[in-house]
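The next block holds one structure in the form of structure tokens; read it before the comments.
Only a single protein chain was left out; the remaining protein chains are all shown in position.
As written, the chain order gives the labels A and B, with residue 1 at the start of each chain.
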Amino acid sequence: MSDVAQTKIVGASVARKEGRDKVTGRARYVDDMTLPGMLHGGTVRGSIARGVIKKINFAPHIDWKEYVVVTAKDIPGKNCIALILDDQPCLADGCVNHPEEPIVLLAHADRHKLWKAIEAVSIEYEELPALETIEQSEALREIIWGTNNTFKTFLIEKGDVQAIWAGAAQIVEGEYFTGAQEQLYIENNGIIAAFNADDGLTIWGSLQCPYYVHKAMMKLFALTEDKVRVVQMETGGAFGGKEEYPSMLAGHAGLLAMKSGQPVKMIYDRMEDMVATTKRHPSRTCHRTAVSADGKILGGEIDFVIDGGAYATLSSVVLSRGTIHAGGPYHWPSVRIRSKAVATNTPPHGAFRGFGAPQCLFAMERHMDRIAQAVGISATEIRRRNFLRPGQTTTTQQKVSEDVNLEYLLDRALKLSDYDAKKRSFAAENLSGTKKRGMGIAAFLHGAGFTGSGERYLDSVAGVEGCADGTVRVLVSSTEFGQGTNTVLCQIAAETLRIPYDSVAIAQPDTTAVPNSGPTVASRTVMVVGKLVHSAALGLKQTLVGAGLLGETYTAEQFRTACGTLAAERGALKSYARYQAPPGVYWDDEKYRGEAYATYAWAVYVAEVAVDLPTFSVAINDFVALQEVGKVLHPVLAEGQIVGGIAQAIGYAVYEKVAWEHGRMRNNQMTNYIMPTSSDLPPIRVYFEEFGNPHGAYGAKGIGELPMDGPAPAIINAVEDATGVRCNAVPMLPEDLFAAMRGEKDAHLSGIPEAQMR
Amino acid sequence: MTVSAQRSTKCEVTFDINGESRSVSVFPMARLLDVLRHELALTGAKEGCGEGECGSCAILMDGTLVNSCLVPVLQAGGTSIVTIEGLAGNGQLHPIQQAFLDCGGAQCGICTPGMILATVELLRKRPAPTLDEIREGLSGNLCRCTGYVQIFRAVADAAHRIASQ
Partner (left out) sequence: MRSDPADYLLVAPQSLHDAVALLASEPGAWLPIAGGTDVMVLYGAGKLPARKLVSIRDLRELRGIEEFPNEIAIGAGCTYTDLRKHPAIAREFPMLVSAASWTGGIANQNRGTLGGNIANASPAADSLPALLAYDAELLLTSVRGERRIAYRNFHLGYKKTAMYADELIRAIYVPRKYSGYVSFARKIGARQAQAIAKISIAGLGRMADGVIDDVRIALGSVAPVPLRLEKMEAVLLGKNVQSLPVEDLRRLVAAEISPIADIRSTADYRAVVAGNLVVEFLRQLSSGKAST
């Protein structure tokens, strides 16, 4: 790796590569594109949670000959959206397992006539009993998936959990819950598909992972890989919500395109997107912890369950990440972590920034405060005494090999937030008045990249191309959806080649033109793919040097000439680099033990809240976010990621509640699913520490998901500090705090009562 | 029970768009957003929610910010409309656009056209806004990516740029 201290482009806040198009309205999102002869596609969805489809009625007042009609029978390949298992049908065939399951597809040239036709299809069912919650799924009164409603289980064992209880001064128990959360990207899901016998299927869309869609389409249409092309358009936010779902929508649009012979555009409106697509997995975590008299964790048991919805989709991977992160940044001499993902009759839950870690880290950080209370020491002290230190091992027995100093991070965060002084003055102020103020802490970690052998399995490839005009193009399937992929990968290439940032462009992700650098998920893009771009760029340079066209040192002009010459001569000048696992990173999939991630980012967040007792509302008055991220490659983008993630996590903590009614989201509109506006968010102060990362491009660690993990527990810890009221569930709306203050059990489970509703 | 099968007839609606007079033949209840995007190929205004909550469809009508998904096109007749496409002039970015670029105010970009136009209205009313005034001025424009901090900075930066012009 180059000497980071001397980088000129990496480390600077260069202009966003596609920024000009975005501020002028020229950026092209999928709904901005039309193709000649294009039809509009729509979906007829099921209205019950579980049952057998008896009859599909097409109302006689519609001239159905005008429409393209597709059902499961029209699927040429396998009726599934291939992901990990093949259990999720592309179109329901004979039965439905969740509300809003897609059953019939329609297309028409007129959007309005299409909508009328969708409303004119009615379905008769034989309804079956449905499961709505984790508890109902576990009770097994109905088996809705596999033999016992369980998609996946994991078991992590370390040390000797039997032996810890006898010697414990305290045994601290706690149960923690997190609810579903909607990604709420401002651009809804959308796909355009075209199909012809010669070229096969082409997909343009708002998506994170072109090669996931590619793989799923091959199976659905029984096409070879050269007959499927997937192109990513400008994408208006994703956050994981466009990791797997676009394959479903692409399948639908593709089927309509195939049947009609015309291009088909399918764009969800907000109501459909919210009710039908994936959300964050709800969770329940039970902790039982043996603690010594001086507040050291001797060990414990952690039971972690997530609700996967009706089909397996990505639940096993979400579960995996949650399981591995469940112990937080602490030393557990002994631990047993049991986890499972269970099925319910709700639309399948899916990827959302954090991917299992926000759930279990909420539990861990609430539980640490509870342990502190049981032992009689402060929230800061309990963490100090249990932080992982270099040389110790994690719950998966991964040795902490980096030089992390969590106590230093804690001290710095406390200083930045004026924690001690505020705690003292709030304690005095809270004795009177109707506003109660409090401080809360969360300490956490986030492993970037795919777990364990995941990156090896992905086998990612990145390319750097020298063009005939002397410029350079980055070739990756990694997508831009606001986080800065385009900008940072071009920075890395430019820095590595020592040419101007403006001489480097990045190819639009198109599976016919770019290699598979893996999905744009798991905070891996800068760290893992960036490193491949760096290697590929070095390869390009070496090629030019080897061809005698460039010396070991050169000017930008010399590079341009050399590159242009060789590219023109050879017709194409592409350098590829393939992922290589770092040495000494070993993961045992059977025992779930070993180096789970090549590296972790570490953080301590501090929230200051004011609770207005008459209205039970929580205002966050200050928020300090301190994280160690290896190296900041682009200060503005890095800050933007942290602030944006914190904003989403504040929503997760106190605003965003999905109101479920028989497995269906009732509040599927922006007016009643509440995300924070500009008037709601506190000043968010972001600070970085940079300890480097030998496994990441220019020393960077992944940071996209990290900020999602800390705010919820920090805020709820602060609310307890302010009011003495213990809430163990998020989202915590004022109504929930109110219920908790009245001592209602299971307050979080109180949905909106069905009686008396308008 | 279906409603009586009456059909409306299209009418001619004329307005000024980004300085140019345009006429469209449309149903009077067509949404201004759809007319902009489909009849006039001005796709800068986006549909994020269709219910006036997210502000990504916001445009300036007679100088004031409105959500175009809530405006029947008939009511836009005779007005002067500015969309994001009309903001830059002579190949030069508007100072607000430049500020958004420099300060990280645009991440995925989907809220950006509406956010920039909301900023135009805000700075017209309050050329030197406080942070609270900025928050309030943009409270009808939802951004899921930025957490707003860098947008606030962009607005403050734009205010300085405009003041020093």
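Keep this in mind: contacts are C-beta pairs under 8 Å (C-beta built on N, C-alpha and C of every residue); 3 or more make two chains touch, one makes a residue touch a chain.
Just so it is clear, the model here is predicted, and its values are computed rather than measured.
Undergrad: May I ask which residue of B:I17, B:L36 or B:L65 touches the chain that does not appear here?
TA: Answering carefully, the residue with contact to the hidden chain is B:L65.
Undergrad: One chain is left out of this view; which of A:Q136, A:Q359, A:S678 or A:N728 touches it in the full complex?
TA: A:S678
Undergrad: Looking at the whole complex, which of B:L40, B:L74 or B:A156 touches the chain that is not displayed?
TA: With B:L40, B:L74 or B:A156 as choices, the missing chain is touched by B:L74.
Undergrad: To test your reading of the contact rule: which positions on subunit B touch the chain that is missing from view?
TA: 3-4, 6-8, 26-31, 34, 47, 50-53, 55, 58, 64-67, 69-72, 74-75, 118, 121-122, 136-142
Undergrad: Which parts of subunit A face the unshown chain closely enough to count as touching?
TA: Its contact residues with the unshown chain are 111-113, 115-116, 269, 271, 434, 613-617, 655, 659, 666-667, 669, 671-672, 674, 676-680, 733-735, 738-739, 750, 752-753, 755-758.
We take it that only the chains that are shown with their structure count from here on.
Undergrad: Please tell me the distance, in whole Å, between the geometric centres of subunit A and subunit B computed from their C-alpha atoms.
TA: 30
Undergrad: In the complex of these two chains, what residues of subunit B are touching subunit A?
TA: 2, 37, 42-51, 53-54, 56, 83-85, 87-88, 93, 97-98, 100-104, 106-113, 116, 134-136, 138-152
Undergrad: So in the complex, the part of subunit A that touches subunit B is made up of which residues?
TA: Within the complex, subunit A contacts subunit B at residues 13, 15-16, 18-29, 31-32, 61, 183-188, 234-239, 269-270, 481-484, 636-637, 639-640, 643-648, 669-671, 675, 677-679, 681, 683-684.
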